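Here the complex is missing one protein chain, while the rest keep their positions.
For chain A:
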Amino acid sequence: MLLHLKNIFKWVNSGGQRVFLLKDINLEVEEGEFISIMGPSGSGKSTLLNLIGMLDGFDEGEYTFLDEPVHTLKEKHRANLYKEYIGFVFQSYHLLDDLTVKENLEMPLLYKKYKGAERKAMVADMLDRFNIVGKKDLFPAQLSGGQQQLVGIARALISSPKLILADEPTGNLNSKQGEEIMELFKQLNNEGVTIIQVTHSEKNAAYGSRIINLLDGRMI
C-alpha cells in the first residue's frame, strides 16, 4: 500500500465556530493507481490533495505513507519523505519566470544534492522524453500554456517520484492541450507512477481507475 488515510478531520475556527474542511476521510491508495478527486467548489478537493502531499496538516486521524506514520513524523523527516516520493503539478503551472526551461527542470535537483554532471544528465533525459529539447533555453513566458504544463509535469517527474499530485492540471488549457496532458498522465500511470488528480471534468476523470467524490468535506 502506498498511503492510507484513516478518520481524517480538518477544521478551522471562525467566529467561535468550528468549520470543517474535511470530515472523516478514509482512503487507501495502492501503488499504480490513477485516482480522480471530484466535487463542487469548496468541497475540500485541494485541501485533501495538499494534505496527501504533506503541505498541509490535519487535526484528527492517522495518515500512513509507505508504512511511515506521517502524523507523528518530525517536520524534517516528513520533508525528506515528500521530497523523495512526491511530485506536484499545478493548474497555473507555477514555473519560475526568471528561469529557463532547463533551469526550471534543474531546480528541484538542486535541493536534493545531486552532483552537477548527474543533474545535467537527468535534465537532458527529461527534455528528451518530453520532446522539448528545442525549448530548453526559452523562458516560460515564451511557451504556450500546454508547453508550460508539460514543463511543469517534467519538473514533477525529474526525481522519479512514486506519486504525482495534480491540482486541476488542465484547468488553464484548451481541450486539445488538455487531452494531450491527460494522455501523458495515462502513459505515466502505465509506466507505474501513482497519480492523484483533482478535476472538474468528467472526461478527464474517466482517464483514472477510480473516482472519489467530495461534498462539504465528506467522501460520498
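Keep in mind that, in the parts below, contacts are C-beta pairs under 8 Å (C-beta built on N, C-alpha and C of every residue); 3 or more make two chains touch, one makes a residue touch a chain; residues count from 1.
Keep this in mind: contacts and distances are computed from a predicted model.
K.L.:
Which one, "Putative ABC transport system permease protein", "Tripartite tricarboxylate transporter TctB family protein", "Heme exporter protein B" or "Na(+) H(+) antiporter subunit A", is the UniProt name for the chain you do not see?
P.N.:
Its UniProt record gives the name "Putative ABC transport system permease protein".
K.L.:
Any idea which of A:Phe34, A:Phe88, A:Phe130 or A:Phe185 touches the chain not displayed?
P.N.:
In the complete complex, the chain left out is touched by residue A:Phe88.
K.L.:
Could you tell me which of A:Asp56, A:Glu103 or A:Asp216 touches the chain that is not displayed?
P.N.:
Reading the full complex, the residue touching the unseen chain is A:Asp56.
K.L.:
Across the whole complex, list the residues on chain A that are touched by the chain not included here.
P.N.:
46, 50, 55-56, 79, 83, 88, 90-92, 94-96, 98, 107-108, 111-112, 155, 167-168, 171
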